[in-house]
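The structure is given below, and queries will be raised subsequently.
With one protein chain removed, the remaining protein chains of the complex are shown where they sit.
Order of writing sets the labels: A and B. Residues in every chain begin at 1.
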Amino acid sequence: MADKNRDSEKAIIVEGLVKNFEVVEKKQGIIGAFSSLISPNKKIVKAIKGINFSIDRGELIGFIGPNGAGKTTTLKILSGLIYPTSGFTQVAGFNPWDRKPEFLKEISLVMGQKNQLWWDLPAIETFELNRVIYELSKSAYKKSLNELVSLLEVGKLLNTQVRRLSLGQRMRLELVAALLHRPKVLFFDEPTIGLDLVAQQRMREFIAEYNRRYKATIILTSHNMGDLVDLAKRVIVIDKGRLLFDGEFSELVDNFAKEKIIKVFFSKGIDIKSLETIGKVKKLDFPNVVLSVARTTAAVAAAELLQNFPVGDLTIEEEPIEEIIRKVFRSGKVIKGRKNTK
Amino acid sequence: MTSKYLSVFKISFQQEFAYRLNFVMWRVRNVMQFFLVFFLWDTVFSDPNRVVFGYDRNKILTYVFGILLLRALVLSARAVDVAGEISRGDLTNYLLKPINYFRYWFTRDVSSKALNLGFAIIEASVLFLLLRPPFFIQTNFPILFGFLLSVILAILLFFSILFLVNMIAFWAPSMGWSAQFLVIVIVVEFLSGAIFPIDILPNAIQGILSYLPFPYLLYFPLQIYLGKLTGAAIVKSILIAGAWSAVLLFSVNSVWKAGLKHYAAEGR
Partner (left out) sequence: MSNFKLEKIPKTFNRYLTIWWFMSKNSFLSYIMHRAGLLGLFAGKILRFAFFFAFIFFLLGGTDTLAGYTFNQTIFFFLTFNLVDTISQFLYREVYRFRPLIVTGNFDLVLVKPVNALFRSLMGGADVIDLITIPPLIAAIVYVGVALDPTVIQTTLFILLVINGLIIATAFHIAVISLGIITLEIDHTIMIYRDLVNMGRLPVDIYRQPLQGALTYLIPVGIMITLPAKALMGLVSPVGVISGIALSGIAFFASLKFWNLALRRYTSASS
């Protein structure tokens, strides 16, 4: 019982999760195709190599990793689509793989490139079907639908054939379909993929709003760093099936942003070589120059520039987030964020 | 000029190989369809001396084997994808290229025919060894020449029928598939003689059918091969097939022009 109490605030627990895929290697040619059928060359691909994390109820977490890192695989295990090789997973108090109806009514999975709306019909028909599938009462359905429709501003689109909608409009309606049953745990896999900037921003605002309003637990994977900077306080970084970092976004920046960027606009010609003594020249497009300097000496470097060079304008910036993440992957090291230190 | 279509031929051939498992499955389906027809006639003509509808065991089983081979030659085609290209708007990609669309698809058809015929010959040989049916070999040279001519006309006929059906997609994009089902899968299948020889039908129906293009796809070429048509009848059947080919190819051309206008106007 003690365990249960401890876990009651945890929406998601993952311990020692491992997933191996068996891949059959294809052989060339027709003879090869047949021999693959008879004696396949099997290869084990280790997609997830033992990861641990837990997520509290109501948290919004960003999942970061390059292609093939194991992000989507983890999400699919957590939503019960894939059978894990070993390890313990618990979502909303259930073992996902059992896919009990009670569990499935608690969760939802939204994938940017997959859809559940009936292509040839207005979205409202899919919503009605989901009402029956999720056993919602008519009043609960109405309430939920009205709220989502006004939040996402899709009232005018409900009766339009889905195939006549733009991608952005369709994604918003997909969201309505995925959220009608008020899931407590939500998995978003690349929700902004393919959307234009305005639609991306809208999607982010909605996710944040949903998280706040319904205290829903949300895991979000994205290639789009903008999504994560805007939404997630806490991030989990995985690469090659291993967890590299789990903690506050700001911690990640402190750990990896060892440099700062100084952008200078010179009012007169200067000797470029002498700039090298101050910092590394990253971009030269005279009179604009971008320098990168060590974080600790950024202020000194700026002062030096102002003193010794004809500076028209100067700004000090953090490294772009993509750059920081790239460094995390390149180092391949496991960094102890607050959450890892158990 | 020819090298352009030669490379289309090669690419198309490789494409089929890329989906080889699907292709093998497709051939398996052909063999199963063959079984139904073969054993049906095998049962009907289990008595070797029986003659029904002007066929004896020899000739009907030759007909069935002939269908297996001739189908691969006449009814194999890639142009079934044309409707999809039109309705998806992919046609635009081709219109921008310096290539003749009909020749492009005809080349792809030819490559499909070559591959299918190759497989059909192997299948027919294996089945022949397994089932050991009697087989009728035509040795009369003028008749063989007439047979060859009728097969060439059949290929042209099928190409134009297929293209005409596919071009429905210019005006009704969602109808492409069902039109093919209706005309190619059902009507052509039954009225070409692929399932049964047309001459088991009453004379009146045969008379009507002989003025339609469909029996000239498989039935008439095989009748010529089997020697069931005499000189004048051979000439007549080739003339009718030729006339239909001319009419249909001409229609393909004018429907195509009208369709393109429509396509451009819709801006798909």
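Worth pointing out:
What we mean here is this: contacts are C-beta pairs under 8 Å (C-beta built on N, C-alpha and C of every residue); 3 or more make two chains touch, one makes a residue touch a chain.
Quantities reported herein were computed from a predicted structural model and do not represent experimental measurements.
Screening B:Gln15, B:Gln33, B:Ser210 or B:Ser251 against the full complex identifies B:Gln33 as the residue touching the chain left out. From the options B:Leu21, B:Ile208, B:Ala233 or B:Ala264, the residue with contact to the unseen chain in the full assembly is B:Leu21. Note that of B:Pro48, B:Pro98 or B:Pro202, the residue touching the chain absent from this view is B:Pro202.
Residues of chain A that touch the chain left out of view are 21, 72-73, 76, 79-83, 98-102, 104-105, 107-109, 111, 113-116, 118-121, 125-126, 128-130, 132-135, 161. Residues touching the missing chain, restricted to chain B, are 21-22, 25-26, 28-29, 32-33, 35-36, 39-40, 42-44, 52-53, 131, 172, 174-175, 177-179, 181-182, 185-187, 190, 195-196, 200-202 (touch as defined at the top).
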